[in-house]
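Heads up, one of the protein chains got dropped from this complex, but the rest are sitting where they should.
Then we have chain A:
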Amino acid sequence: MTGTDTELEAQIAEWRSYMLRRKAISEADVDELEDHLRERVGDLTESGLKPDEAFLIAVKRMGRMDELSREFAREHSDRLWKQLVLDPDRDAAADTERRRGLLVMIACAALGVIAIKLPALFGLGFDDSGDFYGRNIGLLVLAPLAVYFAWRRRLGGAAIGVVAGLFAVGAIANNAYPFDAESQSIVLSAIHLPLLLWFVVGIAYAGGEWRSGQKRMDFIRFTGEWFIYLVLIGLGGGVLTAFTVGVFGAIGVDAEVFISEWLMPCGLAAAIVVAAWLVEAKQSVIENMAPVLTRVFTPLFAVTLVAVLVAIGVTTNAIDVERDMLILFDLLLAVVLGLVLYSISARDANAGPGVFDWMQLALVVSALLIDVLVLIAILGRITEWGLTPNKSAALGENLILFVNLAWTAWLYVSIIRRRKRFAVLENWQTGYVPVYAAWAAAVVLLFPPLFSFA
């Protein structure tokens, strides 16, 4: 009897793994269906069937769910149910698709390498033309990524036009504006152009459907996972570089020019496309990486921020608002926003409020309180010293993040009190994405003329 039981368990486990391959069915759904399957198997065995017969019948009825009950040659009688669940055509199609994705990735990574080395043909070496590369690196490495997604998503003509047009506008504004040599605007553009272009890549990522909240959330998820892969590749690249320098140094060959002119720029350009490909190809491997990191760091950040608030309260020391302080607090708000975004992107929108939501609320509220203190100090300085491009950009970003987090905090309160559904918060965050893009565009396109290229 126990023999048939373990056999049944093995069959159910195998059935589970096949159900989990379907992208439309989440793990929780499979849990639910498994419960259903077991109930039905139980009922059928009670009515006199043997467990394996009962399993076959139960799975046959379940198989209708995604209409996969297509006939295909029997392999083993004990795996008979596979033909009811599996679609051989689809697996073959998925293989072809994977191979195609790999080829497109290789082509686009090569494109990235060419793009970053092409200026060298015109005498702009990576080492000695820091100014040129500083301005254009975002353009050079992100354009191949946009091509990759346009290709993979089979982007329509209109969407291709929009993406290409925005890249062109960024390129022209960034290179045609007559910046002063030592201007702040040039640095601001170098920082904000990649940001702006990243959102343009998002249009290609969404296959042109950038208005869809779902697609925006997918892009947010993609961004986090892409970043993790990029960092991992970067770490590997660092080890490779160290070994290259060391080993060639040992035999008396100086590899440094090769590394700084070829290995690093080409590696970076290729890694950007490869990381994007990895996110999609290896989805199941790292899918939960960003949410896991979020879970680990949300409490830690919350505790740190509360500690800062307590320290300010106890010592009554005002925050010292030096030059770089605004940037620091922009980064703080961005990190908090990132933690909120990744926990939102991974959270089951139907789940009720839990301890983690309280933690998120504590994190957001403490970040907001600290930011209020900073903003007050900053406004004092600005009224005293006037606006510069740096201060204006940082202040604008601060306000944009502040508004987002303030409303997020309010929504969290409503959700925890069960006044609102979690989906409202998700909609708020995805709806807010264009604001960041618009601000980045303003800094790149409007700031230089506004501040007369200072």
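Methods note: a contact is a pair of C-beta atoms (placed from the backbone, for glycine too) under 8 Å apart; a residue touches a chain by one contact, two chains touch by 3 or more; residues count from 1.
Following the convention adopted for this analysis, contacts and distances are computed from a predicted model.
For the omitted chain of this complex, the UniProt record lists the protein as "Transcriptional regulator, PadR family", which is one of "Transcriptional regulator, PadR family", "ATP-dependent Lhr-like helicase", "Ribose transport system ATP-binding protein" or "Peptide ABC transporter permease". Set against the missing chain, the residues A:E14, A:D29 or A:D218 yield one that touches it, A:D29. Checked against the full complex, the candidates A:R16, A:R38 or A:R153 give a single residue touching the omitted chain, namely A:R38. Counting the whole complex, the residues of chain A in touch with the unshown chain are 28-29, 31-33, 35-36, 38-40, 61-62, 64-67, 349-350, 352, 421, 423.
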